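With one protein chain withheld, the remaining protein chains of the complex are depicted in position.
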Amino acid sequence: MKKEINISNDEKLIKSLMSQAADVSIDDALENEMIINMGPQHPATHGVLRVVLRLDGETVISSVPELGYLHRGYEKMAENMSFIEFIPHTDRLDYTATMCNNVAYVLAVEKLIGIESPDRAQFIRMIAAELSRIAAHMIAIGTFAMDVGAVTMVMWTFREREKIQEIFDRIAGARFTTSYTRIGGVASDIDDFALKMIKEFLDQLTAGLNEMARLLNSNRIFLERLEGIGILSKEDAIAYGVTGPSLRASGVEYDIRRAKPYLFYNEMDFSIPTYNDGDCLARYHLRADEVKESVKILYQCLQKIPAGEIIANEPKKVLAHKTEVYSKMEELIHDFMIINKGINPPEGDIFFSAENPKGELGFYIVSNGTGYPWKMKIRSPSFCNLQVLPKLIKGHMISDVVAIIGSLDPVMGEADK
Amino acid sequence: MKEIILNKLIEKLGDSQIEFSEFRNDLSILLKKEHLLDAALLLRNDEELKFDMCKDVTAIDWEKRKNRFTIIYHVYSFKNKFELRLKVNIDEADLAIASLSGIWKSAEWYERETFDMYGIRFISHPDLRRVYMPEEFEYYPLRKDFPLLGIPGSLPLPK
Partner (left out) sequence: MGLEAALTKDGFITTTIDALIAWARKSSVWPMPMGISCCAIEMIAAADPKYDISRFGSEVMRFSPRQSDLMIVAGTVTYKMAHVVRRIYDQMPDPKWVIAMGACTSTGGMYRSYSVVQGIDQFLPVDIYTAGCPPRPENLLNALMAIQEKISKTKARDFQNKARSGAGKI
């Protein structure tokens, strides 16, 4: 007879919470000390994040974040499906920037197999990734401003995001979870109308961004709520493994697009914004600056995109186009072998990481020569960025906790895998 | 860069204690369990190497091999822009290894995740609890003998 487990047993969590600040004594503890649950269902925790706070009045003494409310078993599922079947799952990792995850995953698999996709496909992937980056930062800025009190921002940033999703609808067929990239290239080509749509979108985006900046940047309430809150020092950021905008806002100029360039980023002219303050306001300004840099990269991509193939010509590793599969014999055989037996990469393990809007998304794939990976580890940036949360909110008030979580911008689909 | 790292490690630990391999331009170094802490301290503190960020800690379950698990550490050096992979083999009979959370703070949650998924204990870890599954869950999901659909009854539904 199996013992019925109590799924909400918090004993060890409370013990860890109390031991974190064991030396702190609160005057008038009966009146002022509280242990409060900022539960998984909360309007401002950006998903299902649970933070248990120990308070002295309104000031946070110690806290313990708890994850796992969205643990869907990605890594176990990856061991039971082929490389191609896993592409739709990567969409749902960081679900605010769906194309970026797709691009990172297929680049990792291509590194493992040892093939390279054609130039046009790489430019298309860059365009998709940068549009996704703008979309993700729009959600981040919008919901962050909404948490702090400026509710209008969500509506404005979602208006811009809807235009990006219309572009995705045109090029990939779906507005949100697109699964657009394939191993060896992309699924379908961008036509001239889509390129025109992208150019029109970029032309009016700068005006929209300026409007948003005029609303927020000199707003006294916004500034007072965010300046000096949640300061992350440079040493802490490196020690805790924080990557992405939070790291760059603390003074470390680390962007994988410059440190280990992939696709054609080494030919693009863009700068990496860096701030030295490390507080919430710096992270907000950094995201706004990154959107402007993405616009610059997109203009250059639109100019430089070459004509050509969109999928690599490797019959044994890359799926051929459906029209050829239905009409030619060799393609049919290859299609059958790839779908049923898998792509059979060589034995070995690789680690590849790409610059996602949230940080550094890495895939560590171990292959044993068969069509299924033996192990796939997803190094998600949000999981690591959340590690620094207890240190950041110590000593601040409850309303600052909301602002700090918003500025760190975690996405639980990625943190929980 | 590769030669500098290997020379320093050989100098510290002895020639026969490490093996290295390279695949698709990724350098991996295989260490023995008892040398892990010394090697990690050397990698972080040495002025020339300066591996200051630990990007990932995970484990591989080889299922039917003598040393069933391999623990993998990915560390990165900002100064040299170099990424390194450390591997340690451990056996099922003695599933414990020294924790590196004293050296790289980011290893704390990664080691908790490895414990949650594989059941590997990290000695002197400040707070070794499960991170994804509920605390009272009795199995280790990412081991190869745990089925994908789970064990019915292992997680209760409300009401």
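Think of it as A and B in the order they're written, each chain with its own count starting at 1.
One rule holds for everything that comes next: a residue touches a chain if its C-beta (ideal position, glycine included) is under 8 Å from a C-beta of that chain, and two chains touch if they have at least 3 such contacts.
Model, not experiment: these values are computed from the prediction.
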Among shown chains, those touching the left-out chain: A, B
Residue of A:Met38, A:Ala121 or A:Ile139 touching the missing chain in the full complex: A:Ile139
From A:Phe176, A:Phe264, A:Tyr299 or A:Tyr372, residue that would touch the chain that is not displayed: A:Phe176
Where the unshown chain meets subunit B, residue by residue: 132-134, 141, 146-151, 154-159
Contact footprint on subunit A, counting only the chain that is left out: 7-8, 39-43, 47-48, 68-73, 76-77, 88-89, 92, 95-96, 139, 154-155, 158-159, 161-162, 165, 175-177, 412-413
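Criterion: only the chains that are shown with their structure count from here on.
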Between subunit A and subunit B, centroid-to-centroid distance (C-alpha), Å: 24
Complex contact set, residues of subunit A against subunit B: 2, 4-13, 16, 67-68, 71, 73, 75-77, 80, 111-112, 114, 238-241, 252, 254, 259-260, 348-351, 353, 360, 362, 364, 366, 374-375, 377, 379, 383-384, 386-387, 416-417
Contact footprint of subunit A on subunit B as seen in their complex: 23-24, 26, 28, 52-56, 58, 60-61, 72, 74, 78, 81, 83, 85, 104-106, 108-110, 113, 117, 127, 129-138, 141-142, 146, 148, 153-156
